[in-house]
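Every protein chain of the complex appears in place save one, which is left out.
Let's turn to chain A:
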Amino acid sequence: MATTACFIIVSRNEIPIYEAEVGSAAKREDAAQLHQFILHAALDIVQDLAWTTSAMFLKAIDRFNDLVVSVYVTAGHTRFMLLHDSRNDDGIKSFFQEVHELYIKILLNPLYLPGSRITSSHFDTKVRALARKYL
């Protein structure tokens, strides 16, 4: 498992709808903030890159110091962004794919308004389990 990893789902309106620190490193507030800043900045690159490929998994698209940003863009332009310090493309890809399935299940919930915050604790638990499994 990666020591540092921060997973965020950004809606098509550029609003983070889910955020989780999934790294094994001790959690520090300023570090968590920095992670989000990096991910936020990486959106600029995703925005251009997403239209250049038909693949959903854009691999590592950005980095800052030794932290790498991997992105997965769904068809609805919801972006799964993972900030990590390990190089494990296959694991990350599997992680994204499985999270995508979870996300679709959330979307199928008629009470969930697309683009709003994901508050399901079940989703959270599953995502953290997937992070332990793949990252």
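By definition in this document, a residue touches a chain if its C-beta (ideal position, glycine included) is under 8 Å from a C-beta of that chain, and two chains touch if they have at least 3 such contacts; residues count from 1.
Everything below uses one rule, namely that contacts and distances are computed from a predicted model.
One chain of this complex is left out of the view, and of "Actin-related protein 6", "Methyltransferase HEMK2", "Brix domain-containing protein" or "Trafficking protein particle complex II-specific subunit", the protein name its UniProt record gives is "Trafficking protein particle complex II-specific subunit". Interface residues of chain A with the unshown chain, by the touch rule above, are 13-16, 19, 32-33, 36-38, 40-45, 48-49, 62-65, 113, 115-117.
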